[in-house]
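All protein chains of the complex are present and in place, except for one that has been dropped.
Read from first to last, the chains carry the letters A and B; within each, the first residue is number 1.
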Amino acid sequence: MKRRSRFILSVLAFGYAFLYVPLASVIFYSFNDSRLATVWGGFSTRWYGELFRNDQVLDSAFLSLRIALTVATLATIFGTMAGMALTRFGRFRGRTLFSGMITSPMVMPEVITGLSLLLLFVSLQQLIGWPAQRGFGTITIAHTTFAMAYVAIIVQSRLSAMDESLEEAAMDLGGRPLRVVFDITLPLIAPAMIAGWLLAFTLSLDDLVISSFVSGPGASTLPMLIFSKVKLGVTPDINALATLIILFVTSGVLIAWWISRRAQRQTG
Amino acid sequence: MTGNAASSTPFIEIQNVSKYFGDFAAVDSVSLTIGKGELFSILGASGCGKTTLLRILAGFETPSKGRILIDGVDITELPPYERPVNMMFQSYAVFPHMTVEKNVAYGLEKEGIPRVEIKRRVGEMLNMVQLDTFAARKPHQLSGGQRQRVALARALVKRPKVLLLDEPLAALDKKLREHTQFELMGIQYKLGITFVVVTHDQEEAMILSSRIAVMDKGRLIQVGTPKEVYEYPNSRFVADFIGTINMFEGTVVGFDDDSVRVNCKDAGGELVALSDAPPAVGSPVCLAVRPEKIFISKHEPDNTEDTRLAGIVEDLGYFGNLSLYRIRLATGRVVQVSAQNSRRSAERFLEWDDKVFISWRPRSAVLLTD
Partner (left out) sequence: MIAVAGFRRDMLWQRFTIAIPYLWLLVFFLAPFAIILKISLADPIIAQPPFTPFFDGQGGVAATVDSYLFLLTDKLYAVTYLKSVFMAAVATLLCLALGFPMAYGIARADEGTRNLLLLLIVLPFWISFLLRVYAWMGLLNNHGVINNVLIWLQVIDKPIAFMYTDFAIYVGLVYSYLPFMVLPLYATLERMDLDLVDAAQDLGARPSQAFWDITWPLARPGVIAGCLLVFIPAMGEYVIPYLLGGPESLLIGRVLFDEFFVNRDWPLASAVAIVLLLLLVVPIVFLQRSQARDAEGHA
């Protein structure tokens, strides 16, 4: 028994090293003065400076952020509606198809989702002239479609874990169903909605393949720009960009973890 | 109080066993012998170390100190899968992915017993616990009571020298508990296997066991037959833990022959108890009397040897076969008294606020020093 736990411990150590050594090395080399990404040329923060002077990077980052904010909000609204429909409305016609369509985008390979949406947009353009051009709008629609699936799943699992008698009690006390949704259900699933919003935001910000399919000329998101650069190999300014993203995400996740732990301690 | 018929031949010997988790002593220098064929209970509140002691017997924990012998063989270092001991878990731990038959056969398969014999023994065992018609069912198709029988059959089919039972009745509803209690006793009697039961329920321990060990904070407090533990508790803890008891704190003031006089402020005077090893004058003691040992009457009893106290009925409860009274003494102390309702009377014998006398024989009081 002792031996097996030593085996488990070493696999755990290896696994976490495997997950984090690459990230650490990116952070380390982002402070490398040398243009050759893997030859150490002394400590420097010059790549961070260049990053902020690069209009292309700033433009695409701004586009990505605008898309991600819109997507996260739309996906949270639609996903919450879908999650409620699947847990609280009982049986309705077409429910099986609905729940199938909710979960499928999560498991669909990105190349298929991307290709199919692009072909839809092209066909629509031929038929009704919309969308006239591809970019912000088409990327937002594409991202919303798969991001809402994640929100729906999170909301659904929260709702099914939640006691339905709370809502029944509110109705018993005279609340009309729609009133009850806003007074009881939504406040109770707010944490799930926030988690869903954050996930949708991250997924949108992160997506490369689907964006590549459905965007048009001139509209390039941050991952698309990064991809076009890293195709050619490792570059120090991408190291700097990666470091900023890693630090931003890590601190965000750690703060969220810390807050939720404190909240748990207070209630528990 | 020690040395009785049931433990004549030591079968399980627990020798000075301790188990530390960090600084915390879950089991603290416990020594105990259990005889062959006993139905032995380890009784205590949760966290008293009884489950740790059971897990040490099963082999899931190794003691930090001490040794354990079963049938003369030192098993302290043996892993659970090599011990002649089987356990019925509190959660039953019936394998959810195997049928009832597979569950019961599992232990025999691990022994490498021929398939024909496994089939025969499993069949016999399922028959004994009345599950023969459920052999092909999966655990989720069974009730709680049936799952418990599977757990029992699975352990017994291995013909262990000792069967360990962790809170065997805790998860059952009241009616099933009583039924199972007697069934367990019947099976134990029939097979003659030594049973060691861990329980927090004193009533359960009293009914089931040939002997009881009371544990507190990792230590063994008292070992004895149910009657001994109930009638002659050796400490305030045991007296209080098992059943209900009235305890009067006081100091020893003197002796008359074999009786001890104790001054109790609570009782408003001196009380008398019998004791063969009386403590010194001036030492603090506790005089304890069970509610059913106290008589209650409207008129002062004549017997001057008895302890007699006056009070009023503060509260009473009618339970059908008996009535419970809470009597407030002049000092403000409340004494619990229970009386059999042996006569059927149209009018109530006692009412609230009635002036009454309570009395008990000197031999009914127990003198506690610990």
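Note that in this section a residue touches a chain if its C-beta (ideal position, glycine included) is under 8 Å from a C-beta of that chain, and two chains touch if they have at least 3 such contacts.
Note that the coordinates shown come from a computational prediction; the quantities given were computed from them, not determined experimentally.
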| item | value |
| --- | --- |
| Contact with the hidden chain (one of B:30, B:43 or B:58) | B:58 |
| Candidate in contact with the missing chain, chosen from B:79, B:144, B:186 or B:284 | B:79 |
| In chain B, positions touching the absent partner | 58-60, 79-82, 85-87, 89-91, 93, 95-97, 106-107, 110-111, 154-155, 158 |
| Residues of chain A (touch criterion as defined above) contacting the omitted chain | 1, 4, 7-9, 11-12, 14-16, 18-23, 25-26, 29, 36-39, 78-79, 81-82, 84-85, 89, 92, 94, 98, 100-105, 107-112, 115-117, 119-120, 122-123, 126, 141-142, 144-145, 148, 152, 156-157, 160-161, 176-178, 181, 202, 205-206, 208-209, 213, 223, 226-227, 230-231, 233-234, 238-239, 241-242, 245-246, 249-250, 252-254, 257, 261 |
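Following the convention adopted for this analysis, only the chains that are shown with their structure count from here on.
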| item | value |
| --- | --- |
| Length of the line joining the C-alpha centres of chain A and chain B, rounded to whole Å | 59 |
